[in-house]
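Pasting a structure below so you can have a look.
All protein chains but one are shown in place.
Note that the chains take the letters A and B in the order they are written out, and that residue 1 is the start of every chain.
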Amino acid sequence: MSKKCDKDIINELLDLSRLNFTEEELEKLCKDIDEIRSLLNQVSSLSSLNVKPLYNVWDSELNPPYSVNIEKVNIYDLIPNERVAQNKIKIPWRGE
Amino acid sequence: MKETAVSILENIRKGSLEMEDYVFKKLELIRKKDNIINAYISIDSEDFILDRINEIKRNIASGKKMKIPGLVVSIKDNISTNFLPTTAGSKILENYIPPYNATVVEKILEEGGIIIGKTNLDEFAMGSTTEFSAYGLTRNPWDITRVPGGSSGGSAASLAYGSCDLSLGSDTGGSIRLPASYTATVGLKPTYGTVSRYGLIPYANSLEQISPMARSVKDLALIWDVIKGYDEKDATSVNNNYKSDNKFKICIPKEFIEESEPPIKSTIYKLLEKIENEGVAIEYEGKFENLKYALPTYYTIAFAEAASNLARYDGKLYPISSEGLSYKEMSENTRRYYFGFEVKKRILMGVLALSEGFINDYYIAATKGRRIIRDEILNMTKNCIVASSVSPILPPKIGERIKDPLKLYAMDIYTVVANLAGVPALAMPAGFYNNLPIGIQFMAGPFEEEKLISLGSLVEEITGLYNLIAGD
Partner (left out) sequence: MKYKIGLEIHTQLSEAGTKLFCDCDSNYRKYEPNTNVCPVCLGLPGALPVPRRNPLKLALLVSKSFNCEIPEFMVFTRKHYFYPDLPKNYQITQYEKAGGIPVCLKGILKYFDSDHLTWKSVTLRRMNIEEDPGKTEYSGGNILLSEYAYLDYNRSGVPLLEVVTEPEIPTPRDARKAVEYLLLTMEYIGAINPRLEGSFRVDANVSVEGGERVEVKNIGSTLDLEKALKYEIFRQSKIVEEGGKIKRETRHWDSIRGVTKPLRSKETEEEYLYFPDPDIPSIKTEPLLKEALSSNFMTPENFMNRITMYGVSQRIAWSLITVKPAAELFLESVRIGSDPKITARILAIDYKGLLKKSGKNIYEKSNWPNKQILKLLSTLVSNKLYTYDELKYNILPKLLENGNDMNLVLPEKVEPTNLIISVINEEKKAVEDFISGKREALDYLVGKVLKKAKGKAIDPKTIRKMIEITLTKH
């Protein structure tokens, strides 16, 4: 894989993750990402391995319960009251 | 003879130690030292502690049996408490007081522990030095120009300078073992699923466990006994009564020690010799074929899970929220200004690893790598306990490692394996070099925590390195 920071990829990643950086940070980011990708690229050779992916370390199974007894939350304890209107959480919107 | 959690507990039970005096002495120490060490993000008020002590006394008077009444516990600030803010070391969760307690917190309260404060960590536990906290870095009490390791550096430091008896950290890829080895404390990363994660702010769910820390293996056994066990609130919790025997053999895959710095290598080999002299069989011929895949496999999975877990911090449900004309703007600004650089970087890498064009080469490849690593480790730990270095290097100077991501990530090479394989691993003091602590790691088969604790107790008898407090 090329060692050059791919701006198109970075921009797409920023968009998907709703993140942003300053220009200065972006420069460091590019360098770091290239380095980190050189590390991650070392697993790519395993993609063709004929083994089942391991998502849960014990390959375990769950026997689902009917209920578990989790306590309710009072929204006013969680969110600053000026951001709650008639029990609803108020956020800016304007179509997006 | 120094005080141990075990001896304190005895004195409290006998009535020869006043809880108030004891806890207030700890508070005093924190006031004196923590402005330099910065092990804590938040501390209980005296009133809160007095109320808590009275509650414990009432429980004692009413005959309630408790496992750790009066012992002082510090808790990593990514474990939810409804009485103290829980920030995960991030600005984005500043002032967030969870409306509920983590299961382990409920258990500690139930058994009479006094939770004195919340300890510092790398933001969202993403780091190996505790320098990435939004609340300032934590210093190593053994040498304040050096890092205490991470991400549970606050927990390790809080023990190392004597501000508490027991501590809880979390271990995603070595986050309690690295700090234990850098601060001459003890940490046990339990088998995946043996401690409930309910209430642990997630970094990488499939890898991490809340993990106990202490200044000796015997003290550690106290808190391990409190926090372990099945929890129906965590679907990955395991209901297991496995009892391990105490017959052990140690094996050493060379790859697990050889790449370490010379003083570490020699300290560990010397200790192993002493252990062998005590009649423990040691096999030096072990091999670990897939070690080369461990770091990339670990980081790929950790990044992917992290990117997903951290999507929720967008300003709508927590106290911190940026201005913005639209939701999009608000969420972008909140994430831009309140996440640290390292966290943002890891989120980006995770999104990359999961995106359509890359998922096969990164995330899926890593989950396959994880299976072969797990199987190799399960096989290896079937017959013996694997001994190794905890860290390939001595505690680094502040600022030394964090500039270069690969150097930073390389610190975890020996520890990530236990998380990938789900097996338990104990880190404990092996010796000192130029007054800097060096640790040793023992990794056993699944659910063999008791075996590790027995071996650890034997080893601390051999070394005499336990209940060490920096500056004493």
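The rule is short, and it goes like this: a residue touches a chain if its C-beta (ideal position, glycine included) is under 8 Å from a C-beta of that chain, and two chains touch if they have at least 3 such contacts.
All of these numbers come straight from a predicted model, not from anything done at the bench.
> Please identify which residue in B:Asp47, B:Glu356 or B:Asp472 touches the non-displayed chain.
For the chain that is not drawn, the touching residue is B:Glu356.
> Could you list which residues of subunit A touch the chain missing from the display?
Output for subunit A: 16, 18, 53, 55-56, 58, 60-73, 75, 78, 85-95.
> What residue numbers in subunit B mark contact with the hidden partner chain?
Per the touch rule, subunit B residues meeting the hidden chain are 78-80, 86, 88, 93, 98-100, 102, 197-202, 204-206, 232-236, 304-305, 307-308, 311-312, 314, 316-317, 327-328, 331, 351, 354-356, 359, 363.
The definition used in the following text is that only the chains that are shown with their structure count from here on.
> Counting only Cα atoms for the centres, state how far subunit A is from subunit B in Å.
Centre separation, subunit A to subunit B: 23 Å.
> For the complex, which residues does subunit B have touching subunit A?
Residues 97, 99-100, 192-193, 206, 232-233, 235-236, 238, 292-293, 295-297, 299-300, 307, 311, 314-319, 321, 324-332, 335-336, 339, 341, 344-345, 347-349, 351-353, 355, 360-362, 364-372, 374, 404-406, 409, 420-422, 446.
> Which subunit A residues qualify as touching subunit B in the complex?
Per the touch definition, subunit A meets subunit B at residues 9-10, 12-14, 16-21, 25, 28-29, 32-33, 35-47, 49, 51-58, 60, 62, 65, 68, 70-71, 73-74, 77-80, 83, 89, 91-96.
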